Each structure stands twice: as C-alpha cells, then as structure tokens.
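All protein chains but one are shown at their positions in the complex.
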Amino acid sequence: MVLWGCIIDFFTYESTKSVVIKNWSVGIINRIVQVAIIAYFVGYVFIHEKAYQTKDTGIESSVMTKVKGFGRHYDRIMDVADYVFPQEGTNVFCIMTRLYVTENQFQGRCPDSWPFTCTMDDDCKKYYGSVLSSGAITGKCLTEDNESPGVCEVEGWCPTENEAFKTKPMIDIRNFTIFIKNSINFPLFDVTRGNFPSTMTSDEIKNCTYHPEKSPFCPIFRVGDILNYTEQTVEKLIEKGGEIGINIEWKCNLDIDLDYCVPLYSFTRLDKPFEKNAISKGYNFRFARYYKSDNGTEYRTLYKVFAIRFDVMVTGNAGKFDMVPTLINVVAALTSVGLGTVLCDIILLNFLKGAEQYKAKKFEEVSPAQIEASLTPSPDSRLSLKPGTKSSLDSGMPSL
Amino acid sequence: MVLWGCIIDFFTYESTKSVVIKNWSVGIINRIVQVAIIAYFVGYVFIHEKAYQTKDTGIESSVMTKVKGFGRHYDRIMDVADYVFPQEGTNVFCIMTRLYVTENQFQGRCPDSWPFTCTMDDDCKKYYGSVLSSGAITGKCLTEDNESPGVCEVEGWCPTENEAFKTKPMIDIRNFTIFIKNSINFPLFDVTRGNFPSTMTSDEIKNCTYHPEKSPFCPIFRVGDILNYTEQTVEKLIEKGGEIGINIEWKCNLDIDLDYCVPLYSFTRLDKPFEKNAISKGYNFRFARYYKSDNGTEYRTLYKVFAIRFDVMVTGNAGKFDMVPTLINVVAALTSVGLGTVLCDIILLNFLKGAEQYKAKKFEEVSPAQIEASLTPSPDSRLSLKPGTKSSLDSGMPSL
Partner (left out) sequence: MVLWGCIIDFFTYESTKSVVIKNWSVGIINRIVQVAIIAYFVGYVFIHEKAYQTKDTGIESSVMTKVKGFGRHYDRIMDVADYVFPQEGTNVFCIMTRLYVTENQFQGRCPDSWPFTCTMDDDCKKYYGSVLSSGAITGKCLTEDNESPGVCEVEGWCPTENEAFKTKPMIDIRNFTIFIKNSINFPLFDVTRGNFPSTMTSDEIKNCTYHPEKSPFCPIFRVGDILNYTEQTVEKLIEKGGEIGINIEWKCNLDIDLDYCVPLYSFTRLDKPFEKNAISKGYNFRFARYYKSDNGTEYRTLYKVFAIRFDVMVTGNAGKFDMVPTLINVVAALTSVGLGTVLCDIILLNFLKGAEQYKAKKFEEVSPAQIEASLTPSPDSRLSLKPGTKSSLDSGMPSL
C-alpha cells in the first residue's frame, strides 16, 4: 500500500501556476519581445548561422603547384627549374625576380666588401664575431695606402659578395602562370573535392586563366593578375620581393547539391605590416651552387635572390543537417521565448497603473506567523497536503 | 526601521507556485520525457562526449622522417640522398619513382621538341610568350625540308627535354621504409608524448614494421604497405606519382593512464578528387643539377621527376576532468529536465479530458476590471501585500 502511494506520487505532474493578466500594454510588449526572440532565432541562429547543421571545421587539404613560363635575366633565359624554390611544387614556393651572382668563390682570405672601415688592425679586432661582415673577421686591416681608410680582412668564401651594381628585375614574371591543384577532404562527412571540376577537358584547362567573374574555377593563375589583385605597387614587389597569400576558401553546405561546394580565391600581401619599416622590406635569401675544379678544390657561385613568395592557404568548413544540434537549438529557442517575461514582469510590477494589485495577485505571501500557526495541529492543512512522502527530487525539480 | 524592512524584504524567498495534477497519462509522459532527457545527458553528453572534461585541441606537433632503401633506375642504384626531396626529413617529402633525364643543357637556341608545328616564321610568332613550349619562342621556324612541317626555334636551355621514350618506374620503392618520429604536446595540460614508447629497444625498432594489428606502435612503415592501405592501384601510383596522406591521430583521455595516449595511423590518397580528370593526374616536378665546364660555362642536367608525395598530418585532442565544464553541464542537465513540462502542458491543457478544468486551475485570471475595482481603496488587498517597497529587481528576478 505504501509502495502504491509512492508510485502514485511519482506519476503526479506538477505544472507552474500562472497568473493571466488582461492588460493591453504588457500583453503587446510581451508578444513583441517574443516575436523579436523568435525572429533572432529563425533569422540569425537558424538561417544565417545554420545552427541546424553539424559543422566540420577540420578541413584536410593538399596543394600541388606548378609554375610555367620563361624569364630573361640579362643574357640568360631561365625556366622553372632555375627560378622556383623549392622545386617540389608545394603550397609555399618562391619565384625569383632579381638576383646578384658572385661567381667562383673559393675558401680563403680577402678584403671585406662591407661595412667596416679601418685604419689599423685594432679597428677590425673589435668586430670579431660580427655577423654583419661577409666572412669571419680575421682582425687584420687591409689598407691600399696610408691615406684612404682600408677594409677589414675576412676569412671564408672569397671574393665576397658585392652589391654595388644594382641589377634589374626579371619583368617577365608577370606572364608566368601558376597551376594550383588543391584537393580537400572533410573527414567528418567523408567528402572530398577538387578545386576544378572533373568535367573540364584538357584543352579548357590549358587555355584558361583565372578571373574572379569570367572563369572563377580555372586553376591557372597569371602572376601579373595575382599581383594586381593584391592592390600593391607591382614594380616595387618585383624589385624588392614580398610575400603573397593565395587564400582558397571552401564553405560547403552539404544539404544542397555537392556541385555548389566550390573554392573561392582571394589574394593578399602577407608582409603588409612591414611596408613602412626601416629595414627588411621585401624578401630575399641566399643560396649557392657548388662545383669542383680539376684539382678537386670545391668552389661555388653565390646567389642573392630577391623573390616573391606565394603561400597557398586553404581554409573552410562544411555543414550538414543533424538532429542533435537542431534539437538543442529548438529547445534553446523555446526556452528563450519565455525570457520576455523578465522584462514584462519588471514593467507590470513597477510602472503600470495597478502595479500593487498585480503584485498582490502574482505573489502569495507566506509569513512565518502563518506557518507557525499551522504547525499547531490543524487537520485542514494536512488534508490539503496529503502526500507527505514526496522526495526532494520530486518537489524540487518541477520548479525549474 | 525602514532599512530593517528593506533587509527583511531582501531576504524573503520567492518560489513559483505549482499545480500538482494527479493524472496518470500526463504523469507518465512527464516522467518518460524526463528520463529521456536524463538519458541523453548521461549517455551522450557525459559518457560519449565527455562533457565533464576540459578539451585541448591546440595540439603542437613535430615530425621527423627518414627514408631508407636502395632503388635501381636503369643502370644506377639510387639512395636516399638521390631520391628524396627535400632531404631534411620534414613532414612532407617526395620519393622519386620515375624520371626523365636531359643531360648537358647549355644556354642557346635550338628546335623545340613540343608542341607547335610550323611551316613559316609567322606560325611561330603567334606563340610569342607561350608557356607551353620548352623555351622562349624566338619566332623562327626551323624546317628540315620543304615538305614535312618544321618546329619553332626556342631560346633557353638546349637541347630541350624529350619525353618520346617512356621510362620505366623504380619498382624497388615498395621495399623502402619510412621511419616517422612524431612528438606532440598538449600545451594546456603540459603533456608531451612520442609516437613510440621509450621502452622499445634499439633492436625492436630496427626490426619491426608497422602493421595495424600486429605492431600498431612500430614507427617504421614499408612504402608498399602504405600504398596498399590506401586501396589504390599501386602500379599506377608508382608510374604517374601521387600524394599520400599519413594521418596520425592522438585522442587522449588524461583521466586514465597516460600509457593509453597513443597514436592511431591511417592512410589516404590525397589527390583522389583528380583521379578522373582529363589532365594532371599524378604528381611530377622538374629540377636541375648545375655543372661548370672547363672554360667556366655553366651547364645543367634537367630532371623531370614523377614522385609520390607523403604528407604526415597530425591531429588530435586531449581531455581532462575539470570542475567548470562539469558544473555547467550538470546545471544544463538539471535545467533541461524541466523542459518536459512544455510538452506535458500542451497535452494537459488541450487533449485531456477535463482540459478546461485544468486550465482553470493552472491559470488564474486577473482582468482589468478586478484591478480597477481594487484600486478603489480596499484595505484587504493592501493588507495581503504589505511590502510596498519591493525593488524592481526583487520582484522581477525570481520569476526567472
């Protein structure tokens, strides 16, 4: 019998008691707030933010690049094996635009071409270990005569690099083309896509050039176009070098046809923050090619290369309808609709004519006096309560 | 006295008034909904999604790779310094599978080997600046005799590359081994792990080969095995080149022993989306080695290399028990349990026998008439209200 009573108690349903207030002002404000909240959820959360979808932001991407074109730099024609670093066609690569060549360097000692002048050995000794010279300072001062200042002697690859004569850039770079092959994968949905449709024929690909409107899916980019899209002074870029970001953005709604899951290209200059800097504008690096003379001595040609570095960056996410986020957000929306009451209660109980009366209706006071009075045996109150075995969970929960 | 009244008011407690309905149908539905919500939170949110943990998704990773093996390509045996690009053992590297060699190229002018035919100079002039030729088009048409069509003259590295004779791939690549050394760090928890246990002896590492079941923690992978795991036609891959992703996934539950924080390897072909494309299947690139002749003229050997590119990608996250997410989710669970009332109220007030009566009990109507009536001095209502100094916060908040 006790068990049966417990079961009956367990399956009673508790619902909050409400006060229905027939007041135009509060009623209208309440509905307006509710409509605003619903509009926010429907318009922003569901339609704009697509909260009914599971999102996969862990895009996996692989990029292959291939540069084509021929550039004349003084008396030689350079091809891709000459001017692209590294040659593997990775997502980050440099195209040489200008270079200083220092041929036939052998290990030895020679006068430094830069930047310390001296009149005696001690002048050079204080530069021991300097990283600004062209070799390790030996501490000797080389003077041609006693009048003009001399230069410090260095040990290392000789003769040292000399940039006195400024070389001209390889302007043909504007006509080079970059072929970008980008395949992506959304592991959560097992969707893989390429950056150009497999229906494109060999001829179409070979003859097209990317254009944001005319051919947005052509994977071949003219370097000159890319430089223009970044809205930088192209001449300066080619002369000093720089870094260009090619951003490929994939925003895929997998609820619609997969054919709409396409890349969007954008181009920026990545080293923009350093434009106004005092030093180190642009981008350059040094590399050497090593040879062996007949007698087995190694020598090298040092190249100081100004280059434009291209960085193909892939970002993106994909969304697909899923029950869990949909349910969570519907519940959040329903719960939030009730929040209008916070505002309305404040208005109702403070600023409305009859606020005191509404308070009296809404709040039912239980003073300690009442409780104590009823603690003296009163069959009435015990009668109205009956289920004295309510668990704390039972009585605490429904008030949520 | 007024202050004391305020303090008393401030420390009154307001709780929603509830209607307890003894109705089996609604009671059972209510409990079922609550059990479903609790089951969702316990089963999915807490056990499956581990919502009681703080997650660190900013995994820091470093990868070193080392390829070993000897491959015969025609009359030469190649080792790692010959066939791996780049040689530094980074997380992205290529292994050469097939190559075309064009030896002893000098700067000069020579007939193009590809792809434009001509009968007169004007035929070539229209290709000025083409990137498809083997050098810069000079605009001259070279014809051997007047009958057969001639080829355009190009300036650049001569002789030009010739792929007429198709080379055979280096099939030994299947027996090459890749040693992967991957160390990761979860900065939030300051946990670092390596991809093989430090208890492995030198001999164990040298003699093992990765196998998903038999030796899942061996860091040495046979290339042939990797290619097989991707479920691709290995012969085609070796002939045309391609890109293979080696994914290392770390999912670490730091609440249990750190020894269970181990890597999981998977292998995919990254350039899959381009399999059916008309051109540019596979992966190849060109590089050159530069030499100097006795008289100081530079010449080079051009290599067109078909290669398999391996991309070691590391993903993962770690979780550890934390009070903040636990509390937030427990509160969310408790709050959500109350949501069953939405459904039950709809049933109770619309579809149940006696719905009208339940409505009457649940909703207590306050019509403007009542309020106006009470605005005419009525000591009773004022008596039941008493605290006329309630602040707006005081009365608005608790209704949340």
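As written, the chains take the letters A and B, and residue 1 is the first residue of each chain.
Heads up, the rule we're going with is that a residue touches a chain if its C-beta (ideal position, glycine included) is under 8 Å from a C-beta of that chain, and two chains touch if they have at least 3 such contacts.
The structure displayed is predicted, hence computed values, not measured ones.
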Problem - Residue of A:Ile171, A:Leu270 or A:Val330 touching the missing chain in the full complex - result: A:Leu270
Completion exercise
Checked against the full complex, the residue among B:Ile38, B:Met200 or B:Val262 that touches the missing chain is B:Met200
Practice task
By the contact definition given up top, give the residues of chain B that touch the hidden chain.
Solution key: 8, 10-23, 58, 60, 62, 64, 66, 68-70, 72, 75-82, 86-90, 104, 175-177, 179, 181, 183, 185, 192-194, 196, 198, 200-202, 205-206, 289, 291, 294, 301, 324, 331, 334-335, 341-342, 345-346, 349-350, 353-354, 356-365, 397-400
Problem - Interface with the undisplayed chain - residues on chain A - result: 14-24, 26-28, 30-31, 34, 44, 85-86, 92, 94, 107, 129, 131-133, 135-136, 155-157, 243, 245, 247, 268, 270-274, 276-280, 283, 285-288, 290-292, 294, 296, 298, 300, 302, 307, 309, 311, 313, 315, 334-339, 341-342, 344-345, 348, 361-368, 370-372, 374-375, 381-382, 384-386, 388, 390, 392, 395-397, 399-400
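Just so it is clear, only the chains that are shown with their structure count from here on.
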Problem - Centroid spacing, where centroids are CA-atom means, of chain A and chain B in whole angstrom - result: 14
